[in-house]
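One protein chain omitted, others in place.
Chain naming follows the written order as A, B and C, and within any one chain the residues start at number 1.
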Amino acid sequence: MIYAFVVHIGRKAGLSDPEGTTTGKALRDLGFRGVGNVAFGRTITLEIDADSQDAARIKVDEMCQKLLANPVMEHYTIEAVS
Amino acid sequence: MIYAFVVHIGRKAGLSDPEGTTTGKALRDLGFRGVGNVAFGRTITLEIDADSQDAARIKVDEMCQKLLANPVMEHYTIEAVS
Amino acid sequence: MTTQETPTHIQLGMTDTEYESVIDVLGREPRPAELAMYSVMWSEHCSYKSSRSHLGRFRSDQPWVVVGPGENAGVVDLGDGWLAALRIESHNHPSFVEPYQGAATGVGGILRDIFTMGARPIAVWDPLRFGPLDDARNRYLLEGVVSGIAGYGNAVGVPTLGGEVEFADRFSKNPLVNVMALGILKREQLVLSAASGKGNVAVLLGNATGRDGIGGASILASASFEEGDAEKRPSVQVGDPFEEKKLIETCLELYDRGLVIAIQDLGAAGISCATSETAGNGGMGMDVDLDAVHVREPGMTPGEVLMSESQERMLAIVSPDRLDEVLDVAMKWEIDASTIGTVTEGPELKVYAGGDLVAEVPAASLTDDAPRYERPACRPGYLDTAWARDPVIPDDIDAGGTLRVLLDDPAIGDRSWISSQYDHMLFLDTVIEPGHDGSLLRIKGTHKAMAVSTDGDSLRTYLDPRRGAARIVFESALNVAVTGARPYALVDNLNFGNPEIPGVMWQFIEVVDGMAWACEELDVPVVGGNVSFYNQTDGIDIYPAPVVGMLGFCDPMPEHPPRLDRAEEGMAIWIVGQDPQGDFAASAYDRVVNGNLGGRPLDVDGEVARRVVAGAAKLAFEVPVLHDISFGGLAVALAEIAFASGIGFAIEGVSGRDLFDETPLRFIAAARSDDLDTSVPHARVGTVGGDLLDFGQAGSMPLSEGKAIWGDALPRRMR
Partner (left out) sequence: MTIAVVVFPGTNCERDVTHALGLVGADAELAWHKDRDLGGASGVVLPGGFAHGDYLRTGAIARFSPIMAEVERLASEGVPIIGICNGFQILCEAGILPGALIANRDLKFICKPIHLRVESTDSVLTRAAQVGRVLRIPLNSYEGNYIATDIDTVEDAGNVILRYSDPRGTVDDRSDPNGSTNSIAGVTNENRNVAGLMPHPERAIEEILGSSDGRVLFESFVASVEAVHA
């Protein structure tokens, strides 16, 4: 059975986010008012073939720790989709 | 009042997604089984100062159409967070 | 966090005696912020307390030296008003913690050292050392470091023109990431870091200050000071090449318009270091207002702002009546700027926050009064056992079979997997690109050119620190000479283990002696460098890894500088320089084929070095192909020419043993002539042609096969 997940990866607090800062500035330069903090993140959508939803989620979590997220700089959450 | 949104930006179907393809391959090389399609996306989290949730969302939608997403190759969805 | 038991200064890595001398300097107990400042400024990294007393043995009094060691970068005179600025730095530990960002911010840091001098940075080199690539973690580090250098260097718009890479077990948990940068300027643009003129103002330019890499963190968070938000302090710094690019253009425009009196980049200890150094160097003082600093996030404590090591920031000392012009230039380039200080008679550096005085120290004391140590040194015991393990080398080595093994070694195989990820062509000055012995850059509008080679050889240096160090100086000299340049100035990066271990300190002293001697012999000034101690993996010290960056200079440059890809059918092949003397200690053959590391490397005669280097530089104006013989010996050097030119060769009368001998100060010449016009001893050994790497009775292998193995050595491991 195929299960789908979205992994949300964000940058840890305190780290600078040049892309976010630059994009925020660009929005203000374009005349948008009231633009506060702008932060960048990534999502990875995966299809996993496994026996159960839980088994699949465990796999995805392992993938995040091994490859998808960089524990030194990033935190992640796993969301099941259907 | 400050409203927060997450904009999810993804590559249009049918267009190549090197990050997704390469990550899928890397996962299989690492020995993960049952890895199906892998797709990459970007999230942009914004704080917007506006009179109402709706007013803020309209602004964000405008930002997406103008700058945050490229209609030629990307689609986007806007999610309100609190 | 502070605890009752351990005194704060100990937590900050200060000895009791060091703490005592802080009290002597101040005549009282230091305030928390002051203690944080001294703890960082008097650290090994900032104060060179273990190495300083030895570095004096390097000479830099040659007439063409404009600025020697001590400033942000060394500067030499290229004639007609042109100057070159060069510097090398290490970013070893951050690159192990996070390879991409660690290497990226390393590039950013070394570039600031260059444009702080008034120079436009024009090139970068990246000497790298990793553990063996059969370990996934080491592959991850190589991949990350190379993309970090590419990601930052390419985007900031400074080409990376080469480097070198070594693989050995002792770098597994402590990779070495050194970065060298070169800049060019006209004499009138030279700027130094000594603030002058009471009433002049200090302007902080560039990135907003965040909670990055804060030294003395524990005391800053301690209740006695103010509540710092410790978990908000990131363990990694993110590089912003775009900000750096704008900062470069801003500073260069400020220099052009004569708006800068003195300038200093912000590195370790951030604002506290930059303000005290500019003031101290000028024999002045400074009043600093931390409330004026533009910050990245709310709620930062004064201590955090003072000590933050956020990247891409500069401190410029400017005259108050030109301040508006300075701010206009910053605004044009969309760079944030804040006026944070005023130069005073001194000698005090006074730091205010929220109206309170948080620090008041004699500006110069942070640098001048730093401790110096004569650390005990003694010859380590491993040397005798290592020397006893003499390489066993047969006379009749089969060249073909051996090359199949050596060409697949990642330190011998094609390095373009690395260099092709770097922009190495920007500015249209790269006459000789990565893949040759040294890179050659022309200076447009003149006939001048600069050549650079970075070299290190940690295993040979391990077997004999003094000889090993001298030999990398000579190798780098020959690497620039074969492009037509004469060795002109050198920067060094001394990567070592724990200096509190006498054996390591002995290695360090031997290396400095060997390097200083070799530079004397070649009359090459040492204009700058960097020392990186405490490199250990699993408690074992790394192999001693001095790295040199040699700047060569020629005026005029050769019209057609020698290249590896200019060998053609029928050219005669010569070996120029010393005869092979059976130098196999730490050779590719002994390490890769025998799996041994032992014996004692040959010594080198300074007179021979001078003659061979000068001979190569002269031949470079007449001969289409020159290539120095280094790791892998004659066989590998010939193969590299064949691969680049796409044509084979036939060698006669060289024994299998001599093909892999690594006796230094030898090079290959290929030319259409019956003899070479040189007084350096030389012998014809064969002819260019065919599609074989043909070593006569020593064996052969097809060019195509050798090239395939050589070309895939790195890619196949990184796939």
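By our rule, a residue touches a chain if its C-beta (ideal position, glycine included) is under 8 Å from a C-beta of that chain, and two chains touch if they have at least 3 such contacts.
No experiment lies behind these values; they were computed from the predicted model shown.
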Quick one: say which of C:150, C:363, C:623 or C:639 touches the chain that got left out.
C:150
Sole residue of C:64, C:333, C:373 or C:621 that reaches the chain not shown, by the stated touch rule:
C:333
Which of C:126, C:166, C:240 or C:492 touches the missing chain? It is C:240
Where chain B meets the chain that is not shown, the residues are 11-12, 14-16, 18-19, 22, 67-68, 70, 72-73
Even though one chain is not shown, chain C touches it at residues 147, 150-151, 154-155, 157, 240-243, 245-246, 249, 333-334, 416, 420-428, 430-431, 433, 442, 444
Chain not shown, touching residues in chain A:
18-19, 22-23, 26, 29-30
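FYI, only the chains that are shown with their structure count from here on.
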Based only on mean CA positions, could you tell me how far chain A sits from chain C in angstrom?
36
By residue number and range, which residues of chain C touch two or more other chains?
none
Applying the document's contact rule, which stretches of chain C touch chain A when the two form their complex?
97-98, 101, 207, 210-212, 231-238, 240, 242-243, 296-297, 310, 334
Within their complex, state which residues of chain A touch chain C.
12-18, 22, 25, 70, 72-73
Contacts from chain A onto chain B in the complex sit at residues 2, 8, 10, 20, 23, 26-27, 30, 32-50, 59, 62-63, 66-68
